[in-house]
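Here's the structure we're looking at; comments come further down.
A single protein chain has been omitted from the complex, and every remaining protein chain is retained in its original position.
So, chain A:
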Amino acid sequence: MTAPIHTSSFSGYPFTDGCYDELVAATGQPRLPAAAIARFIDKHGRAELLARQVLLNQTISAMGVCFTLYSEGQNIDRGWPLDVMPRTIPLSEWRKTSAGLTQRLQALNLFIDDLYHEQKVLKDGIVPADLVLDSRNFLAPCRGVSPPFGVWAHICGTDLVRDESGRFLVLEDNLRVPSGVSYMLENRTVMKRVFPELFADSTIVPVDDYPHQLWKMLASLSPRPGDVPCMVLLTPGIYNSAYFEHSFLAQQMGIELAENTDLTVEDDGVYLRTLHGRKKVDVIYRRVDDIFLDPTVFRPDSVLGVPGLFNAWAKGQVAIANAPGSGVADDKVIYAYVPKIIEYYLGEKPLIDNVPTFLCSDEKERGYVLANLDQLVVKPANESGGYGILIGPRSTQVERDDMAAAIIANPRNFIAQPTLALSTAPTLCDGELEPRHLDLRPFILQGQDLYCSTGGLSRVALRKGSLVVNSSQGGGSKDTWIINDEV
């Protein structure tokens, strides 16, 4: 793609001050990877773009792509929000980014394995011991267990954002039961139907090998290598907000979708109840939180778990992905130490930097945070889905006072970050292309081998100026096009 681009597709695009735009350069011209979509708009006009958005929405409802919102005690299924404008990233840049992501996951797994064995990292004072030992994600029963390849977090969803200069930064690592990958895959399927001409002659790198890579990674964990493993996806059931994804992934991989009552433990082995009798399970891809996994070891009141499962796993009779206890590295306070963790275990500099982070557990940093609440984003250490976050510049005095009290009561539980000028991308809002903030969640796999998804799930904040992209908070999504610029 070397031809000069003469286009008026983005003329008059209302940039957000101080933010990097993914598709449009400061000159108002499309960036190189965005050339194909820009040409499409030039050729067919805005009206056609609107028509394609309508087609897209119809496709989504016909395919039944949905997600669940928990609100006021009710579960409401919503159609999945997908914007017709893709987000584009050049392949050359993506190669570097994915190298940084796999480096990070490798280091995090060495870290988790160390925490449950010798704890060298604590003894050497790299990470303050109290942070780990007081973490409710550090599970004492996991001490001494050795999962295959020393890998605990097999599936990681890392949230990336770009700063004002366009550099990717890691916002957080999701190591417990990260979700969203099914939407990455479905977004692509939908977009292929909506823009067949763009996919026909373009250089958009495919994303659809993910289910195969996931299957291969899970199979590598099987305690019976060499044979075709029996694998199940363990779901909490239809009321879970990610149930769509659970059934989707199980279907794509051709493995069983199981609820806890479908599994039973006998003689330290886990068995699936089938119409043809019991079948021994080798690998469980679980989408149930740690503390609900096994009522004999964790929460005794769990009705989602399988009694005896933990013991079967500890004995190596069955593999569980992600392994119980891997959430210890998925803590927004531990996050601040990840660059040090990478250097400690791998002897390498981190390829992707963290967002600067203030720890409220540190007295000096806490003082700074409390004095600058109106400038900062404050996050609870152990929540997900964007719950409990304070965005300083958009908060009221009452919200800030409540947050200050909460921080003082439990400093360990909070971190703060500067309010980032997240990158934007043109998004179709009321018929106009307007900049909206977005992030990116790639999915990284580690079993015997390492793999990083091609791009990931781009989540976009649909309200003007909003920085919250979580689907549970009204965010939308975009298809992420990694454009091969090396041809």
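The rule we apply is simple: a residue touches a chain if its C-beta (ideal position, glycine included) is under 8 Å from a C-beta of that chain, and two chains touch if they have at least 3 such contacts; residues count from 1.
Just so we're on the same page, contacts and distances are computed from a predicted model.
Its UniProt record calls the unshown chain "Transglutaminase family protein", which is the correct pick from "Amino acid/amide ABC transporter membrane protein 2 (HAAT family)", "Na+/H+ antiporter subunit C", "Transglutaminase family protein" or "TerD family protein". Which of A:28, A:128 or A:388 touches the hidden chain is settled by the complete complex: it is A:128. Contact with the undisplayed chain is limited, among A:247, A:311 or A:354, to A:311. Chain A residues in contact with the hidden partner, per the touch definition given at the top, are 119-120, 122-125, 128-130, 133-134, 140-144, 264-268, 295-297, 300, 307-308, 311, 314-315.
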